[in-house]
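Shown here: the complex without one of its protein chains, the others still in place.
When the chains are written out, they are named A and B in that same order, and each has its own residue count from 1.
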Amino acid sequence: MNDSYVYIIIALLPLSALMLMVQVNPYHALVIRGILGAVAALVYAVLGAADVALTEALVGTMLAITLSAVAVRSSLVMRLGILEDGLPNVEDESKTEREQDCPFAHLIADLRASANKHHLRLELVPYADPQSLQRALIEKEVHVTCVQRSPHQESESEDVQPYQTTTRVRRLYEILQTELSSPTTRLTYMTAPSGEKH
Amino acid sequence: MNWILIAMVLALLIPIYEVWKDENIWQKMLAFASIASKTSVMILVVSVLRDDWMIGVVGVIILSVGNAGLMLLAHVIKRMNTL
Partner (left out) sequence: MIDILSYTCIGLGIIFWFWGTFPLIGKRSVLFKLHSLSVADTLGSMSIIFGLLLKIPSEWSLLVLALISLAIWNTVLGYVLAYCSSGGEDER
């Protein structure tokens, strides 16, 4: 048991654990968690605990990674409620010339960029009319809504902000306020239970 | 046979460094695949070195089952990238 290679192999375990600790991207952390599982199985096997090594390899590497992949994928999402008539423009997003002359697709791309910066995934949820969109925001089905402002609202302020983005999550409001660079939208924050605007 | 294991740890440090440095997720997956097969071969070497049948069985099981989890993870990451 007093061989020098044992110490070298055991030193790999805190090394990979440290790498896992300093990783900020959750998807990259999943991969590093798998590496930590493989190294831990090696260390346990070298130290003579064959059953612990087998459990670590099966549970720690396969089950934990699969479960946390599902958890990360379903929780790190920003649901954006939009009206259905705005949707066809969004699906043409791959064509760049369409994106240039359609400000709404541009706005969606901006929102997606600022969400990706915080490792969030943007999911578009279409609604039929503004009433159901408003109700979905109040009932916490979506986090953010983005609608075109009506003309009489537009006349009282300057013309440069044709879209209205509303969020009910305080943290999302702070993120979007600092990072959303698009000049075409106005950002407001609303508290969900009472529904009054600030 | 100590020098064999020390050389193997050196070979194992290369993909660990790669994972630490590279930002692309597929490069990390490649390094993970390399580390997974290397560690299980190292477990087999240790089992032969100590003449321990039990550790050898564990090494073979990890070698044959651990790769399945890797493929699962690859498909999950592909789904995340396309959505």
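As a working rule, contacts are C-beta pairs under 8 Å (C-beta built on N, C-alpha and C of every residue); 3 or more make two chains touch, one makes a residue touch a chain.
This one's a predicted model, so the numbers in the text were calculated from it and none came from an experiment.
Peer 1: For the chain that does not appear here, which of the shown chains does it touch in the whole complex?
Peer 2: B
Peer 1: What residue numbers in subunit B mark contact with the hidden partner chain?
Peer 2: Missing-chain contacts on subunit B: residues 4, 7-8, 11, 14-15, 17-18, 21, 24, 26-27, 29-31, 33-34, 37-38, 41, 44-45, 48, 51, 53, 56-57, 59-60, 63-64, 67, 70-71, 74-75, 77-78, 81-82.
The rule we apply is simple: only the chains that are shown with their structure count from here on.
Peer 1: Once you find the CA centre of subunit A and the CA centre of subunit B, what distance in Å lies between them?
Peer 2: Taking the average C-alpha coordinate of subunit A and of subunit B, the gap between them is 29 Å.
Peer 1: Would you pull the subunit B residues touching subunit A in the complex into a rising list?
Peer 2: Spelled out, the residues of subunit B in touch with subunit A are 2, 5-6, 9, 12-13, 16, 19-20, 23, 25, 28-29, 31-32, 35-36, 39-40, 42-43, 46-47, 52, 54-55, 57-59, 61-62, 65-66, 68-70, 72-73, 76-77, 79-80, 83.
Peer 1: Please name which positions on subunit A make contact with subunit B in the complex.
Peer 2: 3-5, 8-9, 12, 15-16, 19, 27-28, 30-32, 34-35, 38-39, 41-42, 45-46, 48, 50-51, 53-54, 57-58, 61-62, 65-66, 69-70, 73, 121
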